[in-house]
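Please see the structure below; I have some questions.
Every protein chain except one is present and positioned as in the full complex.
Chains here go by letter, A and B, matching the order in which they are written, and residues are numbered from 1 within each.
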Amino acid sequence: MSTIASPEEDLRTPVVARPRPAVRVPSDALARAARRTGLTLGSLVVLVAAWEWGSRAYDVPFLFPGPLAVAESLADNLADGTLAASTGASLWRIVAGFVLGSVAGVVVGLVLGASRVASGMAAPFVTFFRFVPPLAWFGPVLVWFGAGETSKVLLIVYTSLFVVALNTIEGSTKLPQDLSRMAGVAGASWWQRMFWVTLPASVPYIVAGARVALGNAFMTVVSAEMLGASAGLGVMVNNGMTSTNVPDVFTAILVLGVAGLVCDRLFVLAVNTFGRRFRGQQTVDVA
Amino acid sequence: MTGQPDVQTVPPLLEVSGVSYSYKPSLPPVMEGIDLSIRSGEFFVLLGPSGCGKTTILNQVAGFEKPTTGTISLKGEKITGPAPDRAVVFQGHESLLGWLTVRQNVEFPLKVAGVGTGERRARAQKVLELVELAPQADKFPHELSGGMKQRVQIARGLVTDSRMILMDEPFGALDAQTRGTLQAELSDIWERERRTVLFITHDIAEAVILADRVGVMSSGPRAYLHSIVPIDLPRPRRRTAEFNEYIDLLEATVSAAKARRPLETGTVAA
Partner (left out) sequence: MSAVAAARVDLSGRGARVGLGLLGVVVVAAAWQAVAAATGNPLVLPAPTDVVTALVQLVTDPQTRTDLLDTVRRVVAGFVAGSVGGLLLGAGIGSFRVVRELLNPYLNFLRTVAPIAWIVPATIWLGVGEPSILFVVVYAAVFPVAINTISGIAAVDADKLRMARAVGLSPVGTFARILVPSAVPFVMVGARLGLGLSFMAVVGAEMIIGQSGLGYVIYDARTFSNTALMFAGILVLGVVGYLFDLLFVGLRSSLFRKYYAGREAA
């Protein structure tokens, strides 16, 4: 949450050391995908077996449930609609907070990036708020906005806003010199420059920040819900604690992890599909 | 003779007078005492080694930087900043907007100027055909080769009715073959369009291929404009004996400029 995620650092393909053949034979790619899937499935089986074995060795299924017990809890929670309701409630908060926070972050970032005076005056606050965890605001937010949805969504807005704003500032002030000169040569006005040059040129930075913000949103929603909500995955975790229903807790964690992972992959997919041209001449895929 | 208008009677379009530039007052100027006039419709090449301040002069004409002393004026008006009457072709391709197609990139200066969609399209199409990029019009910059990207920039420079086009070593980053092709094409385009061009290079052959007149600069610091060599060759220019004589002449001039002494042969008429 405290780092500017620069596109160079965060949007890098992790596996780049392998030299790739210029012409890829389709069957080769297919074989590789099959091998990969096989490996993943195989490792999954091994992992689940190890988990089951560990749980039996621990021999207190009540405290350390195995995969079967968790699967049972998952099925129960699915059947009675708890899981759908919890996941829906959490996802709604995440999406609402993330979208509002990111949009606000872009606006704040563009304004601060455009004005030395504004950014100079805001600098202490931006640096300061970056280091205040969202949960620390739990008290004031409750006092000001009550215990309803607004408070929880606001905490997620908060957790998204600063990462996106910082990245937008970074992107909009690191515009390539020729790009900004070109805008001057074309005679672009302040608004034209902002919307036709600065904003699109900052997209890779904004996206890198938004990806971190999405991860933050998934983390913040849990704590926000644990401190008070009627439904949500965080509530499931909390209820599991009070009633010592560990399989329920594991189910919630499992769904959280999978939902977070799926959202992240969808985000990356969208970026790689629609975002390539914003990255200018680089053709590196987001990993 | 190439049948150009009698250059002596045309008033200068661009006047550079007494220009010097230093990064800090404590440092010796990069260049000083630069006097130069460029006539309307002329292809002027500024030739010099790296560090002589030739790019700085272009940046000052463009309005990106200001001279420490002296003035630069266009049609008698002092240049204070960048404006659409002076288009720029940059050496690198970072000035291309990666999120726009080739056509949209070329249309960009017109869009900024508020030109309507129909006219924008028509004018962009015309210059795209001129630089032979029409088939690639709907591609994105990252899908093009380095040479094609420079064609996009040239098309973008031509699309407005700018008084001047400023080119800062536009072919410097290209391979020799592509550079040769683009030089020939640029010469051809210039002959048809007769736009005023200020072109920066350190490549002597490039200067002979393109220029009406070549300004030869000495090396910095305290670089100065050593001499101006008119190139009186018909276009398209091929490697004839005359062409090679100009190469020899410019090489001699560049050496003389480097040693800060006048050219001994005295063959330079300008």
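Methods note: contacts are C-beta pairs under 8 Å (C-beta built on N, C-alpha and C of every residue); 3 or more make two chains touch, one makes a residue touch a chain.
Keep in mind the model is a prediction, meaning the values are calculated, not measured.
Peer 1: Among A:98, A:218 or A:278, exactly one should touch the missing chain; which is it?
Peer 2: Reading the full complex, the residue touching the unseen chain is A:218.
Peer 1: Pick from A:34, A:123 or A:270: which residue touches the chain that isn't shown?
Peer 2: Only one listed residue reaches the unshown chain, and that is A:123.
Peer 1: Touching the left-out chain: which of B:66, B:163 or B:235?
Peer 2: B:66
Peer 1: Touch as defined at the start, partner being the missing chain; which of A:104, A:142 or A:194 qualifies?
Peer 2: A:142
Peer 1: Out of A:67, A:88, A:133 or A:275, which is the one that touches the chain we can't see?
Peer 2: Per the contact definition at the top, the residue touching the missing chain is A:133.
Peer 1: What residues on subunit A make contact with the chain left out of this view?
Peer 2: Those residues of subunit A that touch the unshown chain are 1-4, 6, 8-10, 12-19, 36, 39-40, 43, 47, 63-64, 116-117, 120-125, 127-140, 142-144, 170, 212, 215, 218-223, 226-227, 234, 237-238, 240-241, 244, 246, 249-250, 252-253, 256-258, 260-261, 264, 287.
Here, only the chains that are shown with their structure count from here on.
Peer 1: State, to the nearest whole Å, the distance from the C-alpha centre of subunit A to the C-alpha centre of subunit B.
Peer 2: About 48 Å, centre to centre.
Peer 1: For subunit A, which residues are in contact with subunit B within the complex?
Peer 2: 176-179, 181-189, 192, 196-197, 200-201, 203, 276-283
Peer 1: Considering the complex alone, what residue numbers of subunit B touch subunit A?
Peer 2: It is residues 62-64, 81-84, 86-88, 90, 92-95, 97-99, 108-109, 111-113, 140-142 of subunit B that touch subunit A.
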